[in-house]
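Here it is, the structure, as structure tokens.
Shown here is a partial selection of chains from the complex, left in place.
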Amino acid sequence: MSIEEKNNLKRAIEGILFVSGEPVGLKKLSKLLEQKEDDIREMILEMREEFNDRGLIIISDDEKYQLTTSPNISNIITEFLKTELKDDLSPASLETLAIIAYKGPISRIEIDNIRGVNSSFILRSLLVRGLITKEKSPNSKLINVYRISFDMIRNLGIENIHQLPDFDKYQ
Amino acid sequence: MIDMEQKIENFKIASEKFSGPLDLLVSLIESKKMDITEISLAKVTDDFLKFLGDLKLVHPKMLADFLIIASKLILIKSRMLLPTIEISKEEEEDIDELSKRLKIYQEFRLANKNIKNLYFKNPLFSRQFLLGKSSVFLPPKDISLFDLKKSFDKVWKEFSEISIEEEKVEKESKMIKIEDKIREIFNNLKERIEFSFSQLTDKKSKKEIIVSFLAILHLFKDQYIEIEQSDVFDEIRLRSIIK
């Protein structure tokens, strides 16, 4: 392979590992990139060396690869996660949570339509904080619906969602 | 008669095709490979009015925007045809402003092309927020039932107001079908050879009057009727010339 070909291959590997939340198998990489497994393995070895000064590393297990943050920045990452997850809810997050509480189970499209803005990021952050849960819609397997989590219901000091003020009025 | 029915069937130009009156106007001028000048505006006036007449279904909000431009075009055209006509300073400024706005609009059409060319050509991908992090229960401090209800009340009220407005617009736009209006005027004309615009629009809503006006423009353009008006604001008389 020429240097340019090698660089292209490395770029592609890095991009794939970046967008994938899970470890990606050597076989899958080889098939997708139309390259021999040995060549992919070699590229990843080279990448690991080149990544020396970087904030990311490639970890592997059982011929599967994953991109993750380097251990020497773990303190700052922990700090970052804390601030992201422990902050008070923004008005936009509270509004989304309230819609899910009163109107759940409800799909993202319905939430977006009520709010008049896209809610993808807020939904994701409410999910990670465990304030809502996601499940497949009983009507369509392609659609996810959201509802308020049981933990959050208890945190509000009620036993079930029907005890929300004016709950019946809004149904 | 069959010809008329056919014409109604053939009205294929949807208002979605153009994003508004300026878009239509610039398209018409560009299709004639002309620059934006008073002369070119006068030249495309007929085509502009024809388009308005051919509209199958118009969003009432947009219709008003189209009509404002139409009235300016008619003014420009009348001045071309009748150089002796006197126009006020305000009207003069109006014409100037229209050319200016069209030029700005025309520039943005290049921007549209740039965006269209780039859109999803080489998209960049990001990771989901905190991808791979499993969910842990981290409740916000001090969120009460009352906060939740207050927040819901607010967003629900805003949403309900928007829905009502959307429904209203939907209903109105369903009512305003130019082709129906043309049909109605056409049938009227079959029964009576001549009638006035005020007879036609008696006790009708403002929007219906506008649509009726567009409909008679259309019938006039296709030479189904003659229109006569002796002076500004005088009664408009319609006469059938269908053989």
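Just so it is clear, A and B label the chains in written order, and each chain counts residues from 1 on its own.
In this text, a residue touches a chain if its C-beta (ideal position, glycine included) is under 8 Å from a C-beta of that chain, and two chains touch if they have at least 3 such contacts.
Only a predicted model underlies this, so the values are computations on that prediction, with no experimental measurement involved.
One representative per chain kind is drawn in place, while the complete complex holds these chains as A x2, B x1.
Here is the rule we use: only the chains that are shown with their structure count from here on.
Contacts from subunit B toward subunit A in the complex involve residues 125-133, 135-149, 151-152, 154-156, 158-159, 162.
By the touch rule above, subunit A contacts subunit B in their complex via residues 15, 18-19, 21-22, 81, 84-89, 91, 94-95, 97-99, 101-102, 113-116, 121, 124-125, 127-131, 149, 151-152, 155-158, 164-166, 170.
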